[in-house]
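With one protein chain withheld, the remaining protein chains of the complex are depicted in position.
Labels for the chains are A and B, by order of writing; each one numbers its residues from 1.
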Amino acid sequence: MGGEFFYRLVFTGLSAVTLASALVVVSSRNLVRSAFALLFTLGGIAGIYVYLAADFLAATQLLVYVGGILVLILFGVMLTNKIVSVELYQGSARVGRSILLFAGLLYVLFSVFFNTEWRLRGRPEMESTVESIGTLFMTDFLLPFEVVSILLLAALIGAVLIARHEVRGK
Amino acid sequence: MSILDPTNLNAYLFVSTVLFALGSYAIVSRRNAVSVLMGIELVLNSANVNFVAFSRFTATDLRGQLFAIFVIILAAAEAAVALAIILAIYHNFNTIDVNEIDSLRD
Partner (left out) sequence: MLQALLVILLLPLAAFVILTAVGRRLPRQGDVVAVGANLAAFAVAALVFVQVIFGIHDPGFHRTWQMDYLRLGSFHLEMGIWLDNLTACMLVVVTLVSSMVNLFSVGYMAGDPRYSRYFAHLSLFTFSMLGLVLAHNLIGLYVFWELVGLTSYLLIGFWFEKHSASNAAKKAFLTTRIGDVGMFIGILIVAWKIGDFTYEGVFAGIARGDLAGSLLTLAGVGLFLGAVGKSAQVPLHVWLPDAMEGPTPVSALIHAATMVAAGVYLVGRLYPVFNLEAFWIIALVGSITAFLAATIAITATDIKKVLAYSTISQLGYMIAGLGAGAFTAGLFHLWTHAYFKALLFLGAGSVIHAVHTQEMFDMGGLRRKMPITFATMLVATLAISGVPGLSGFFSKDAILAGTLAFGMAYGGVRYLPFVLLLVAAGITAFYMFRLFFVTFTGQPRDHHKFDHAHESPRVMTIPLIVLAVMSVVSVGIPFVTDHWFAEVVKAPVLGAHAEAGHSPAAEASPAAEPSAAAEHSPAAGHGAFAVTHEHEHAAHLPALAGSILMSGLGILMAYLTYGRGVVSAAAWSRYLRPLYLLLKNKYFFDEVYQVLVVRTVLLLAGLARLFDIYVVDAMVNGAGKLSARLAWFVGGVDLFGVDGLVNGLAQTVIGFGRAARKVQTGRLQNYVYGFMGILLLIVFVKMFR
């Protein structure tokens, strides 16, 4: 079926975009470029969520991660632009061992993931998860839900405090 | 490319693993503090992908996704605080080069 093929093609494209952007994120010398690449990475991940039948999550990802966190990072980048306009040069020794770490991690994780026999459930239906998630939040996961909201509040206040303190301190 | 089969768990695991490795690389090697933050985000996201993938392929309920939501929320909080710290560091040390911030050195 053509649909099958298309299905797979898009997925491949999404993955490629995600991974390529991630690569740019980690290796670009230009911080802004790096931040924008992160945008694409996060977007790609949202698409992958869709393929995993996590529609609500995908939306949340786009809204919060891309729309919030990324924006925040971009602000941060822009604000500290004058400091980092000079491209920072990485120490080559550091790169070396970091690549070593990278390779090692890949190897280990790959060998774990692809050699383990996961107990698969078979291919379930693709259905909307919004209702389910909402129900779960209000029932089984109510407490974490509330705690998280307080935590957000605390983080907010804390962040403001930290940043503002400095301005005051000057 | 045969690994990238959306009907197979392995595809998603592949993606998350690579993202994780890349993120770790960024954490360990980047000199700019913001770059390090970005690496952290990559790692979190790779974990999320893992959660959701397993939730879809091996779990009977949506706990994985729920957990991923929580992760996103916490990532947001953490990003805010991290950036605030970075600003504070900049004000104190006049640099955000992580190499320079070594007051904890012996």
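Everything that follows uses one rule, which is that a contact is a pair of C-beta atoms (placed from the backbone, for glycine too) under 8 Å apart; a residue touches a chain by one contact, two chains touch by 3 or more.
Since we're looking at a predicted model, the values are computed, not measured.
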Options A:63, A:79, A:108 or A:157, residue touching the unrepresented chain: A:108
Among B:4, B:18 or B:36, residue touching the chain not depicted: B:36
Residues from subunit A at the interface with the omitted partner, ascending: 94, 97-98, 101, 104-105, 108, 111
Touch list for subunit B against the chain that is not drawn: 24, 27-30, 36, 98-99, 101-106
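What we mean here is this: only the chains that are shown with their structure count from here on.
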Inter-chain centre distance, subunit A versus subunit B - centres from mean C-alpha coordinates, in Å: 6
Subunit B - residues contacting subunit A, complex: 1, 4-7, 9-15, 17-26, 28-32, 34-35, 37-39, 41-42, 45, 48-49, 52-60, 62, 65-66, 68-70, 72-81, 83-88, 90-92, 95-97, 99
Subunit B contact footprint on subunit A (complex, rising order): 7-8, 11-12, 15, 18-19, 22-23, 25-26, 31, 34-35, 38, 41-42, 45, 48-49, 51-54, 56-57, 60-61, 64-65, 68-69, 72-73, 75-77, 79-80, 83-84, 88-91, 94-95, 97-99, 101-102, 105-106, 109-110, 113-114, 118-121, 123-124, 129, 132-133, 136-137, 141, 144, 148, 151-152, 155-156, 158-163, 165-167, 169-170
